[in-house]
Structures are given as structure tokens and as C-alpha cells.
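Coming up: subunit A.
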Amino acid sequence: MKWVTCAAIVGLMSVGHSANADDKLTVYSYRQAFLVEPILTRFTEETGIGVNLVFAKDGIAERLAREGRLSPADLVLTSDFSRLVELVDKDLTSPVKNTQLESNIPAQYRDPDGQWYALTMRVRNLYTAKDRLGPQQITYEELADPKYKGKICTRSGKHPYNIALVASMIAHHGEAEAKTWLTGVKSNLARKPQGNDRAQVKAVKEGLCDIAIGNSYYYGNMMQDPEQKSWAEAVTINFPNQADRGAHVNVSGMVLTRHAPNKANAIKLMEFLSADVAQKAYADVNMEYPVKADVAPSTLVASWGEFKSDQLPIFKLAEYHQAAVKLLDEVQFDL
Partner candidate 1 sequence: MILGLARSWSLAGYAVATLLVLPLVALILQALQPDEAVFGHLMATVLPTYIINSLLLIFWVSLGALLLALPCAWLMARCEFVGRRYLQWALLLPLAMPGYIVAYVYTDLLDYAGPVQRSLRSIFGWNSPQDYFFPDIRTLGGAACMLSLVLFPYIYLLARTAFMEQSLSLAHASRIMGCSPWQSFWRLSLPMARPALAVGVALVAMETAADFATVNYFAVPTLTTAVYDTWLGYGNLTAAAKLSAIILLVVFCLIGLERFARRKQQLFQKQSRIQASDLYRLSTAQTTVALSFCVALLLLAFLLPFGILISYAIGYFEQSWDGRFWQLSLNSLSLALITSLICCLIALLLMFVRRISPRPSDVLPSRLASTGYALPGTVLAIGVLVPLTMLDFAINDLADLLGLNGPGLILTGSVVALIFAFCVRFVAIAIGSVESSYKRISPSLDMVSLTMGQSPRQLLQRVHLPLLGKGLFAGALLVFIESMKELPAALLLRPIGFENLATYVFQFVSDEKLEHGALAAIVIVLVGLVPLIYLNRSLEHHS
Partner candidate 2 sequence: MTNTLKLMQVHSDYQGQQVLKGLSLALEQGEILALLGPSGCGKTTLLRAVAGLQAISQGEIQINGRVVSGDSQFVPSEQRGIGMIFQDYALFPHLTVAENILFGVDKLSAGERQVRLDEMLTLVKLEGLAQRYPHELSGGQQQRVSIARALAYEPQLLLLDEPFSNIDAQVRYEMMAEIRSILKQRNVSAVFVTHSKDEAFVFADTLAIFNQGIIVQHGSAEALYAAPNSRYVADFLGSGNYLPAAVLDGHRVATPIGHLTSLTPLGLPSEFSGTVFLRPQQLTLSADEQGVGTITERRFLGAFCHYWVKIEAASHAYYVEVRSQMMQLTIGQKVGVTTEPHSLVLFES
């Protein structure tokens, strides 16, 4: 029995050792590795600071909360706004006051207290079938119009992108009206919410539905994928609500964790991510809109034209996040 105990102790020590071995930064990312990795490699080349990138689809906030002061994470990258807010709400962030960050990122794209900083913007577009509907002056409100019965495809309502959209509807119209709207959208769905944003565009191409809800950058990404190009070509990208308040915008962003073991270097990385090189990379690699004012979107993205975005301050979305989740449950959107 003794050797078993010894082996266990040695095993544990080596595991613990490897977990703590280096002074590298650790980044927990909701954004996929292939997107972030090239930028981080540049950062390491320029500064000599190594970065461990770990990707997870779900549960980073829960994990950080549980790991508490023992967490190895310095920085969290999120792919949408609600997750930034979730981290702040759970008290998992450290405020950062930094002139470079503040000059790179316009005020509406960062927390007044420096708890979070946005990095890129994306529009929640409505894609329409090129051959059946063509370009449309469409609004989010119209998605509930019975004329689109059986014609709309979307991913799960509980996905952060959709939650943020519902939150913006609550912010503009109030909870009661938003509920009526959401019920209307649900009854217009061609199929039960499923798959990701690309899958909805694919469904339009296949003729399963005529309108797909999806983020802007997917359109650009699909254009560049040999397999998916035909999907994207079957649809038109529309910026909704151009006649009134403008299209719903979401942001990806970053936070410094509350217990970051390596704060100084982490802030260096934050600065790097908000600066020209990284911003340009986000724009070119993932077809997003950079937050830094003087960095232009990619030519492809620019070719979709100028658009008016919803001026609702982003942090307002946070206020209605929980309400939006509950609303989605109440109308049983996904069921």
C-alpha cells in the first residue's frame, strides 16, 4: 500500500508543478484559438512574454468563480458583451486605468470604471434569400410579422448573441412588448432553434427558410471558405432598422481577472490587443469591425457599405440580460 501512496503523492506534485511551472500569461478565451493565436504569437515575438491560450465554449465565468484566488487566468477574452458583464457581475474582474487603452478604445466601448474593454464590434444581421426575397429594408420588429410565418431560422435563443438582441428589444420597447414580439418570432420559426449562425444561412440556401439571423463576420468568413461560399452567395446581407434606431451591435472584449497572477504583463497584452496591429488582424482575419477608430475594416467588410448602428449604450444591454434570459424561458423559445 505504501508505494501506492508514494506514487500518488509524486503524481500530484508533478501535476501541481506543471500547473505552476511557468510565468507565462494564461488567457481563458471564449473566442476560438485559430482567431486569437496569430495575434498572441505576434505579442510574444514583440515582448518575449509567453501566453497560454485555453479555449472553452462555456463555463469560463463559472470556472473562474470556483477557482477564486487560485485561478491561473490573467485575462479573459469573450466573444460577446453579455459575457463581459457576467464576469463583472460576479466580481471576477479587476479595474484597469490605462491611458493607452483609453485612447485606443472609444468611451462607448469600455466600462467607465475600466472593468472591461471591447475589442471588436459585430452587427446582428438579417440574411435574406437572394432568389426569394432579395435585399430588404427590414427591422427586427418585423421578424414577428405573420407574413414571415415559417420563414425564419435562428440558433438557440439562449445563445449570448440572441440574448443580447432580446435585451436590446427590452431596452427599447419594455418587457411586455418584447415578450409579444418574441412570441411572434417563435411562431414564425421554420424549425426549432438549432445549430450555429452559419447553419442558418445554409438552411436559407437549402430553401428551408427565407430569413436567417446571424452575425456580420460569418458572412465574410463563409465567403472565404470554399465549402461555405455557396451558402453565403445564396443570401443577401441586410443591416436592419436603418430607417430608425440602427442595427443591433454586439462587442467582443477582454477583462483582467480579479486574481490575475501576472497583472503587469496582462495589461501589456491588453494594450497590444487594443493597438493597431491586433485591431487590424481582428478586422482582416475575422471580418469584424475594429473598435479603434483609425483602423479600417477589411475591404470585404467595407464593401457591405456604411450602416447606422444602434446608439443604445452597450452597458444597457447588461441591465436587461437576466430579463432577456427569463423571457426566453417564459415563451419557451427553444422548446
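The candidates were selected such that all candidates are chains of the complex that A comes from, given by their letters.
Operating definition for what follows: a residue touches a chain if its C-beta (ideal position, glycine included) is under 8 Å from a C-beta of that chain, and two chains touch if they have at least 3 such contacts; residues count from 1.
Owing to the predicted nature of the structure, the values given are computational and were not obtained by experimental measurement.
Visitor: So which of these touches subunit A in the complex, 1 or 2?
Guide: Selected candidate: 1.
Visitor: Report the residues of subunit A in contact with candidate 1 in the complex, numbered from low to high.
Guide: Contacts found on subunit A: 1, 4, 12-13, 15-20, 28, 52-63, 65-68, 70-72, 86, 90, 150, 156, 158, 190-196, 198-199, 202-203, 206-208, 325-326, 329-330, 332, 334-335.
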